[in-house]
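Taking it in order: structure first as structure tokens, then the write-up.
Heads up, one of the protein chains got dropped from this complex, but the rest are sitting where they should.
As written, the chain order gives the labels A and B, with residue 1 at the start of each chain.
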Amino acid sequence: MDSTLRLIATNPLDQLARTIEALLIVASAPLSVAELAEAAEDDPERVETALGLLRERFGERRSGIVLEQVAGGYAFRASREASEACARLFERPIERGLSHAALETLAVVAYLGPCSRPEVARIRGVAADSAVASLVERGLISEAGRESGPGGAVRYRTTPLFERVFGLESLAALPRLDDLGADGEQIRERLLEVASARAS
Amino acid sequence: MDSTLRLIATNPLDQLARTIEALLIVASAPLSVAELAEAAEDDPERVETALGLLRERFGERRSGIVLEQVAGGYAFRASREASEACARLFERPIERGLSHAALETLAVVAYLGPCSRPEVARIRGVAADSAVASLVERGLISEAGRESGPGGAVRYRTTPLFERVFGLESLAALPRLDDLGADGEQIRERLLEVASARAS
Partner (left out) sequence: MRELDLDLDAFEGPFDLLLTLLLREELEPIEIDIAAIVLAFVERLAEREEIDLEACGEFLVLVSALLELKARLLFPDEAAELDALEPEAAAEELARRLGEYRRMKEAAVWLAERLAGERDRWFRLGPAPLAPQPERRLAPQDSNALAVALRALAVPPPAVSLSHMALRFPPVSQFLDRFRTLLSRRRRFDFESEVIGLSRVEQAVAFLALLELRKSGEIALSQAAPFAPIRIARVDDERITTWTARSA
């Protein structure tokens, strides 16, 4: 009895790591360091250290269970090595049949959200109703209030599930918009040429 | 590198065990030996043996993740040692309010009486599926028959819990909306009119 107590006392981080394992196995969404610290009633710093231990234990090729940092927190997932076995048993209902229109809508909501259906339609040039509905149904976007003013349209933002499905640590992990569509400058120049021809 | 490869080759059961870990971490219900064997494309006997290994690795006091055999097969659970931390994780703080979507949906159901999801969606101008599901989960609304006609949609009404939470003696004690109509029917007509104007 005495020796067990001493063992725990000398390496209490191990017990914290076990508690974190337990929390992560029952959680249905990634847990942040703050959530883990609160549930475990321990310091966030110690939780970080324990997570470091777990990351080694539950690493790719070492274990079938892998600890990943995603959607603003930590979660377990299957190792990539086992993906074929998983594909034989499970489905991917969220990604199945995700249309091009839905992906464009998702991009608009992820970058400019919260934003409304009319705003999405303005940017994409076509109505976004069915794309928005399918994204809500898949749980990738959700309602986030209405636009201000009477009769304001419902606004949407991406969900933590979106970050998880796309394997993003957070929305900040999306590529910067400035890096996309680099040839925008060319379009601008061509339009300005046309404009000055029209003005003269 | 060489030694790792040899290790896997000499102990293929370890790889099967990792695959089973991966399958169990993805599953949202217990998995039977037959299901595990099929997904892993391996013998049920070998799966049983690998499960034996895993039961030792994921045992009480040894790990925060415990492998449990239940009626439907095998599943992971949290260790008893961590049960208090898990309880703290799941014990949700008392929620201060409802989401905008939930409040709107609840108001429609409360004022207009039994109401189906399609009707709520028509009035709000957005799909009501997740809002209705969350209100049912909270016990604020419950099913109340179906709309007449074949294939009629399920209708919902508010519950006694709803009245308690909102401090109402009965539904008749809801704040009056004389400016919108004398009764539920008139209010319903008015709302549907506005909704169709919004949709056009």
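Here, a contact is a pair of C-beta atoms (placed from the backbone, for glycine too) under 8 Å apart; a residue touches a chain by one contact, two chains touch by 3 or more.
Computed from a predicted structure; not experimentally measured.
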| item | value |
| --- | --- |
| Given B:17, B:98 or B:127, the one touching the chain that is not displayed | B:98 |
| Contact with the hidden chain (one of B:18, B:124 or B:155) | B:124 |
| Residue, one of B:13, B:53, B:154 or B:177, that touches the chain absent here | B:177 |
| Footprint left on subunit B by the chain that the document does not show | 22, 25-30, 68, 70, 75-78, 86-87, 90-92, 94-98, 100, 103-104, 106-108, 110-111, 123-124, 137-138, 140, 165-168, 173-175, 177, 179-180, 187, 190-191, 194-195, 197-198 |
| Those residues of subunit A which, in the complete complex, touch the missing chain | 25-28, 75-78, 80, 82-83, 86-87, 90, 92-95, 98, 100-101, 103-104, 106-108, 110-111, 121-127, 146, 149-151, 164-167, 174-175, 177, 180-181, 183-184, 187-188, 191-192, 194-196, 198-199 |
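Quick note on the criterion: only the chains that are shown with their structure count from here on.
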| item | value |
| --- | --- |
| Contacting residues of subunit A [partner subunit B, same complex] | 15, 17-23, 25-27, 31, 35, 38-41, 63-65, 76-79, 81-82, 85-86, 88-90, 133, 136-137, 139, 142-143, 145-146, 151, 153-154 |
